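I am attaching a structure below and will ask some questions about it afterwards.
Heads up, one of the protein chains got dropped from this complex, but the rest are sitting where they should.
Just so it is clear, A, B and C label the chains in written order, and each chain counts residues from 1 on its own.
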């Protein structure tokens, strides 16, 4: 029941939203990997709050401090620990929700699980703030993978009922970079504008909207993964459900394949430039849990931010009486917007772990 | 990269479709649990092939033989090993697919991963036949859970484009039993008839259809699970992607919540018969990775059976020339039909593991 | 609390002494590895009972049957399951020991742990019989390692108070083979004779003796392992305490180094044939948990077989009255004798796992 994962690249996330710091301890990073700090900060900035009108107003520097594992900007083979101190916190805003739990939040279940000592100020360890350390190690993993020709990109596939275009059959690093530079990160700018309108409208109505993030991994060698419980889908799914608000994960055609016929869904094999490819990618680049050399493509469904300003029905768990709450504080009206880089981070961590499991020294 | 999972209840699946046997080794089962063999056989019969016109014609007894861990029908505390011998196999049907891999199958990726020694007759270790050992231990887990008031049921939510009704807010064991007795396992019999028609039509056209299985767990205590990577969603998702043909997993409202507003999606808390409940269950019984006492509800998307009789385009991986194949042999035209009990089995294994992680001796 | 171990090469041991079978399920074996069955049977014969006057009279064929993972004598990349059926069992001999537990045995603790359903006939899952499946996978691991120039040998370093010579600084495969062909497996034949006398004398007096097994791994690359909890010593020790009757594990000079000075114990570095070596090997080939290229050397202490014919004091756990027991049945008077190949097997499993963790495909 822990905030830890990985087989070779083992990450252990810690921190509460309004505690001293959030951070991550990482075992198993290969030695001798340079970390481009500027690139890392740019990546982390994509998930940072306060970046635009459609995200929360909380402003944080999110500057990681490396306590170990990194010397002169290069991994030294030993465990890495990076922390981000919490500075801009206003706990007063959040007092009392373990008594009158917010609908859609972990207030109620956290108290059941951890008892009265639980620190749920600002969402505690359940806060989206915990995606910052995921982005530290995810950003480092992205750099290590990029050095080996493996690139990961994501975009906001849907928000507030508006659909972005899908990734093409073979997305490129350039497309990833273009999309990453946009806010929201979309392929189709018109769709992006309409999303922004819907999100701002929801915020104006003290409400929030859900969304979908689509992510692709390109350059991944074929033959990575395995059957049953430890394949690419299993491990990505396990990790992706660790991102707050994720309620669904699908690969390739995903749920749409339920309505397809085999003759439509099967991806025919062909030879292209001397390489075996598939002419469609309904499998999302994965057959039998193993990569087939096509881009690995997945989508995650994000529920609307549960913290909304409207009056909501709840229960006072101490008196067992009905109660109403109006949530104050600063919240993203669409958590999916800032989840785009987080999806990339989580994918990078899992993919790097799987590759290190093949060759621990990073010689893949 | 292994066919092993679990923290306390550790299962290790083995076997190839056309090898000597398939089976499962299980560590961590609590001692003193009686196994009702008749009930277990009835459960396993639900996934067995050859049961009706819409499943494969392969006939197998699927009778598990217990090599250890079970004495006089009661678990003895030691590791359990159960095997099912393979008897009715016709390997000739399947020869050669690692040279001209079947679209949508693991033929190609398995050869990449395991080399020329891989035994892919009948799908090898990727075969749906491997769900039989999952059902042995899943069936036993279901009995252990039922004894503690926790029941698991599933139904064919969609097949061939036809939708069954959804589970009601509070499904009952009686509903589970009723649905389980049907083939296909549906709530709405009319929907079931239309599914059957679509499936038979696809078969007649040498094609196949996809589907969705919905599963619910009732009676589960609130407060089970945890944040980030080891919560209920993470662990169920990791395991569920181990079922062949699964391409998507969602909880509660799942992907639908991407189009919802927070005010719609949030489940209001209320008091009912002295207990805290939610008046809707868009969360699927899980908040912050922890059960809230409502039914845990998930759906899995199953792609259409990739083995279809139609001519398909592939590549001869030795000559790198285009090739056509027509797959012979016996195949389910809709793998989702027989996946209904498998989803229950996997859910039972994961839920039991999580409860044993709370109290290893089964005193939950 | 399970009979499972390994990171990549995951083994799951099952079976009770007087159940249907004992066996092992193995995940993560590399594909394409030939198993020389004759060599495997010869290896297993070294641990089989009934081989001489100083071992138990129980006779068993110990012939493994492979249910999966091995096709035409070659690993196919999928999980391997091997079983040995139990044929020559006389349960009557052992009835009743959970009521009047045998001193030095797990009878008492097993009942506490597993309750009344525990199957302790013949020692249940605690029996030395469970070392047979360890030797199946250990024997296979030895062959895989030998193909890569890594050899493992062991000898009976002490028994009944008699010491064998120690392995030389650089033991050879030839020495391993010579010693393996002897019974007991000793370097110094005179010591072996005196051990035999002591063991036979103990048996004649309805008693038993303890012993020490020394094991060496040669040809292992330098640079394998790591600091703290997952190094060579940690993993070997964890596994070696899984061999019944082991009460101590030491590496290199081991407990003797407690009486040494640093200037004596430190192994000076030198260059020999263009390679860095140490002129002594008090470290047992391991510095900081990492191999240094010298032979890895360890010793395990084995307690005297607890099952002795003499009258012993115990307690009737149901009446809580003092009781006396005289144990009947067939027992090794010195369990260390047959543990020699088991130590090799366990070392081979751990070392192969660690090398596969470096390169999962076996390309080390």
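Some observations on this one:
Quick note on the criterion: a contact is a pair of C-beta atoms (placed from the backbone, for glycine too) under 8 Å apart; a residue touches a chain by one contact, two chains touch by 3 or more.
A quick note: this is a predicted structure, and the numbers were derived from the prediction, not measured.
Under the touch definition stated at the start, the shown chains contacted by the missing one in the entire complex are A, B, C.
Residue in contact with the omitted chain (choice from C:37, C:74, C:146 or C:317): C:317. Within the complete assembly, C:254 is the residue of C:32, C:219 or C:254 that touches the hidden chain. Considering the whole complex, the residue from C:49, C:69, C:153 or C:231 that touches the absent chain is C:231. By the touch rule set out above, subunit A reaches the unshown chain at residues 1-4, 8, 10, 12-16, 19-23, 25, 27-28, 31-32, 65-69, 71, 74-81, 83, 110, 113-119, 124-125, 360.
By the touch rule set out above, subunit B reaches the unshown chain at residues 7-8, 78, 227, 357-361. For subunit C, the residues touching the chain absent from view are 1-5, 13, 101, 103-106, 108-110, 112-113, 125-126, 130, 158-159, 161, 202, 207-212, 222-231, 233-235, 237-242, 246-271, 274, 276, 278-279, 282-284, 287-292, 301-308, 310, 312-315, 317, 320-322, 336, 354, 357.
In this section, only the chains that are shown with their structure count from here on.
Averaging the CA coordinates per chain and comparing them to the mean over all protein CA atoms picks out B as nearest.
Ranked by distance of CA centroids from subunit A, the top chain is C. Relative orientation of subunit A with respect to subunit C corresponds to a rotation of 180°, obtained by superposing CA atoms and rounded to a multiple of 5.
In terms of their C-alpha centroids, the spacing between subunit B and subunit C amounts to 39 Å. Taking the mean of the C-alpha atoms as each chain's centre, subunit A and subunit C sit 46 Å apart.
Our note on geometry: subunit A versus subunit B, Cα centroid distance of 27 Å, whole angstroms.
Multi-chain contact residues of subunit A (touching two or more other chains) are listed as 227, 357.
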